[in-house]
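Take a look at chain A:
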Amino acid sequence: MHDLVQYIQSYLDSNQTPGAAGNIFWAVVYVLLVFVGLSIAVIAMNWLERKILAHMQVRLGPMRVGPHGLLQPIADALKLLLKEDIIPEEADKVVFWIAPFIVVLAAFTVFVVVPFGPTHAITDMNIGILFMLGVSSLAVLGIVTAGWASNSHYPLIGALRSSAQMVSYEVAMGLAVVSAIMMTSLNESNTGTLSMIGIVQAQLAQREWFLFKFFPLGIVAFGIFAIAMVAETNRAPFDLPEAESELTAGFHTEYSGFRWSLFFLAEYSAMIAVSSIAVTLWLGGWLRPFPNALSGPTWDLAFSLIPGLTFLFLAGMCFYSTVRMPKHPLFRIQTMGLAGFGALLAAIGLVLFIPAVRVRVSDIFWFSAKVAGFMYLYIWYRGTFPRYRFDQLMKVGWKVLLPTGLALLIVTAIWGMRSAVWADVVVPMWLGFVDLLRRIF
Partner candidate 1 sequence: MNPNLAANPPVATAFFFYGLAAVMVIGGIMVITRKNAVHSALALITTLLAQAALYLMLYAPFVAGVQIILYAGGIMVLFLFVIMLISIERASKERQFNKLWLIGIVAAAALGGLLIAVYTTTSKGRTMFVERPTSYVESQNTQAVAAFLFDRSTGMYMFSFEIASLLLLVAIIGAVVMAKKRI
Partner candidate 2 sequence: MYGSGINALTHLGQNYFEVDQSLIPEILQVLRDDEKFDYCVDLTAVHYPKREKQFDVVWVLYSFVRNERIRVKTQIVDGASLPSSVPLWATCNWLEREVYDMFGIKFDGHPELKRILLPDGWKGFPLRKDYGILQQDSEWVQINLGIESGQ
């Protein structure tokens, strides 16, 4: 027993991720934490998307289930679980059954390497970013098989479009990622890294987010990635596979109930996953903003208070809405519920002020806040843009993003080793070229 406690405690002193430390207990705890957190994030995202989109579109969104529709996602989940699970007669049953699980597995597995903090990741892989890209590309298989197994025209067309789109944009995405990885090698030993934690630490060491590195190259790479990741997750304006006005619901037309909710879950966790990649590569991962301009212990303290203040602000909004609730006996339970929710948020906020918690949580908070920013962008896109046509989508992917990405890669490489390049590569190449011209003419 004592050994076990010691085994558990030993990890807390080590400065590693549970995977790297080889501590199975903490690895399991982290896995549970990440997946519970992810599920909560997806549920919250469901509510937020409806609410934010509704407010963008001058309507209220869910208002009935719980105060301000807060319990709507739970009601939805219950509805989906209780719905009849239909498998079409002519479908390929086994493949139809497997497909959603492939998608969900791919979407969840990538979170193994997402770094919420220098030690807050399930494990740190040497090939972290490669692992994320590789495993998330497996989701295509699930989509293709789902469309095919339904044995119906619209899902098949949806699946073909979807997979063609995802495969195409993966290329541009990869190029943007490589340019960020090249930036990690700007240190004394000239060694880059593919590790997710290593990438953020490189940004810390260089005292600059890669977004602003080699201005404007970092921003261009980030832009390519930001466009490609929307296409990769099949969201508006690249939501052709699900183009409601053309294909009803794309590859998951024939799915219902629990299986459909798996696709839903996978879509949202994939969105969070690609956003995590973008945050890690360009936005400094768990690092707090303005590390250079606003440095010093005072600012550190001020920034470490922000998580608690955020929760207090949310609690304040809850209390404000509580006051504004209609004063009618029928609304009593809703009012109390909202007040209770506000109290819960306030309690969390106060806990976050405790110094010991504050220090441990601020990394996770900043990472999540940046990812949340991307989630808001997703919703914003959906409220703003019309949908691309399929050929235009392919044109953007292959004829705009891919060449830009290639050019970017080369320019980044040249810029990254400026002095060496001039002496060893560019000048000899130019001389050789001139020499060649002289011989020809």
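As a convention for this text, contacts are C-beta pairs under 8 Å (C-beta built on N, C-alpha and C of every residue); 3 or more make two chains touch, one makes a residue touch a chain; residues count from 1.
A quick word on the picks: all candidates are chains of the complex that A comes from, given by their letters.
Predicted model, so just to flag it, every value in this text is computed and none were measured.
Can you pick out the candidate among 1 or 2 that touches chain A in this complex?
1
Over in the complex, which chain A residues touch candidate 1? Could you list them?
For chain A paired with candidate 1, touching residues are 22, 92, 94-95, 98, 125-127, 130-131, 133-135, 137-138, 140-141, 144-145, 147-149, 156, 159-160, 163-164, 167, 170, 191, 194.
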